[in-house]
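One protein chain is absent from this view; the other protein chains keep their places.
Think of it as A and B in the order they're written, each chain with its own count starting at 1.
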Amino acid sequence: MPKTQTKTNTATFERRDILSFDQFTPNDLFHIFTTAKEMAYQVKKKVPSDLLRGTITTLLFYEPSSRTFASFNAAIKRLGGQTIDIQNPGQTSSVAKGETLADTIRTFEAYSDLIIMRHPIKGAAKEAANAASIPVINAGDGIGEHPTQALLDLYTLYEKFGRLNHLTGVLVGDLLNGRTIHSLLRGLSLFEGNEIYLLAPQILKLSPQDKQDFRKRGLKLIEITNDKEIPKTANFWYWTRVQKERFTNLSDYERVKTAFTVTPELMKSRAGKDMILMHPLPRVGEIAKAVDKDPRAVYLRAQIRNGMFIRMAVVSLILGKKL
Amino acid sequence: MPKTQTKTNTATFERRDILSFDQFTPNDLFHIFTTAKEMAYQVKKKVPSDLLRGTITTLLFYEPSSRTFASFNAAIKRLGGQTIDIQNPGQTSSVAKGETLADTIRTFEAYSDLIIMRHPIKGAAKEAANAASIPVINAGDGIGEHPTQALLDLYTLYEKFGRLNHLTGVLVGDLLNGRTIHSLLRGLSLFEGNEIYLLAPQILKLSPQDKQDFRKRGLKLIEITNDKEIPKTANFWYWTRVQKERFTNLSDYERVKTAFTVTPELMKSRAGKDMILMHPLPRVGEIAKAVDKDPRAVYLRAQIRNGMFIRMAVVSLILGKKL
Partner (left out) sequence: MPKTQTKTNTATFERRDILSFDQFTPNDLFHIFTTAKEMAYQVKKKVPSDLLRGTITTLLFYEPSSRTFASFNAAIKRLGGQTIDIQNPGQTSSVAKGETLADTIRTFEAYSDLIIMRHPIKGAAKEAANAASIPVINAGDGIGEHPTQALLDLYTLYEKFGRLNHLTGVLVGDLLNGRTIHSLLRGLSLFEGNEIYLLAPQILKLSPQDKQDFRKRGLKLIEITNDKEIPKTANFWYWTRVQKERFTNLSDYERVKTAFTVTPELMKSRAGKDMILMHPLPRVGEIAKAVDKDPRAVYLRAQIRNGMFIRMAVVSLILGKKL
């Protein structure tokens, strides 16, 4: 099929692949966000929808991910679509016998209107899209991308603040490897006037190369070394996990770890009253449970639901269905 | 959400959790049974139902159970509802990374209207319900409870005899550990005049504590030691499996085992013509295959189908949908 995988300033997503966050223009983002907002309204009304009735989407998950799997599943079924759920096809005979990804994709495309794929290898989504005559959504390709996660993070900011420019944010944790961090920075660099504070242990700081790139794209980046330096004016904190295993010297970890845990005290001392606290999940202790009930904590609320709305928007735009 | 988990004498199930059999009053049971009967009629008519259209239920099975999984799946889909099937999420990255059950539940609740959970650890269903703002049905929590199984057993008796009081029953097999046995005794103790014969190997007898408790609740319990003592007037036999492994002395097992196997001969000599023979399944030899065609054997017939009707009833009552 003729597919447009290069950047486009048109808002038409019909039959397009979603492979990388870089394919989106600001206009694309706003088009998706507007649609997601309509989806949220649709769900709130509790009126069953038949928008995707008659469509079949294959969820092809080479790697387990119950969270992303459930989110896409819900997005499709909330709109009356059907799914074919294929988990761990690598254990099945065809793949075990040595079938190529291209052949597998060309099999599933015969049965469905859309393929949503998670795969452990970077670039696999692109390879699948090249083989397929139907659209492919990348739901995570190893250390590569997971564009709908980046969309939901930006949508959460947009929904809260009504804009994606002139925002002040704090990114915390593993800034060196974090896939969601890099996508978020790329997204924010599409808009002017954004100012981002970076808080990471020495060994997990944003790489000099990345720092240079994002500055060139227009982002203002300020590195801090302690949670006491978090500006009270920040619109959002985006917290991520710091893995103890990354440290060769445990005393280094012990020394820094408090700077990477959100507690009610930290919220009280450094968080503005209109900010939001985000986290891509799963968390394992870096945000204290007591913070969950803080209305500014959106990781277990808006962020998760927004993931579903974004996926409802993206799937229906690709399948050419309008509310 | 405001949830009523304590005993209630109202018949309103909307948005309630189903965690333990003890939460039901006799009125609750009759309300569920009446609804199950309507569901059975609905299925018999073969008219497709849209009762649960637009609803999404997450089946979150931390432990494999194709039987219970299929029964809930069928119950929901027979009524036009959709499911998100999550099996063995413990193998996925989030749980493997150490995410708490509460965080996992708060993720899935964003996508669905109801969570049905099976978990290997007793108390997990209660923990999930505490975290969730949507209703949770316990589909088995380890050695804890499996309330819809108890409901279907009682419904099978009710459907056959039109009452749950003044029944004579025989419970056979592992009365010490059997989860279904204990729930059934609890259910029968809600009604007066029930008389239960207990037949178990010495080492698998109902514990003195349980015996005392159930007698205090009003059940008449009579222990017997041989299948020749089964009263011919019994309305039902509820047979369960005696695991050979429970015996340290194999000759003990050999000595008693015939008392714990149903054969056509035993049916002929001890079973009344209007009784029913029940078993929670799976069976592995304790009921001879030749007994299957006896019309009084309901374990492969009414009991299984009733499981689906009961689950249709419970799910639609919780989701507030009336036929």
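In the analysis below, a residue touches a chain if its C-beta (ideal position, glycine included) is under 8 Å from a C-beta of that chain, and two chains touch if they have at least 3 such contacts.
Everything quoted here is computed from the prediction, not taken from an experiment.
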Which residue from A:54, A:193, A:218 or A:264 sits in contact with the chain not drawn here? A:54
Which candidate, B:35, B:73 or B:240, sits in contact with the chain we can't see? B:73
Even though one chain is not shown, subunit A touches it at residues 53-54, 56, 58, 82, 84-86, 89, 91-95, 97-99, 102-103, 106-108, 110-112
Touch list for subunit B against the chain that is not drawn: 46-49, 63-67, 69-71, 73-74, 77-78, 85, 281-285, 300-301, 304-305, 307-308
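FYI, only the chains that are shown with their structure count from here on.
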Taking each chain's centre as the mean of its CA atoms, how far is subunit A from subunit B in angstrom? 41
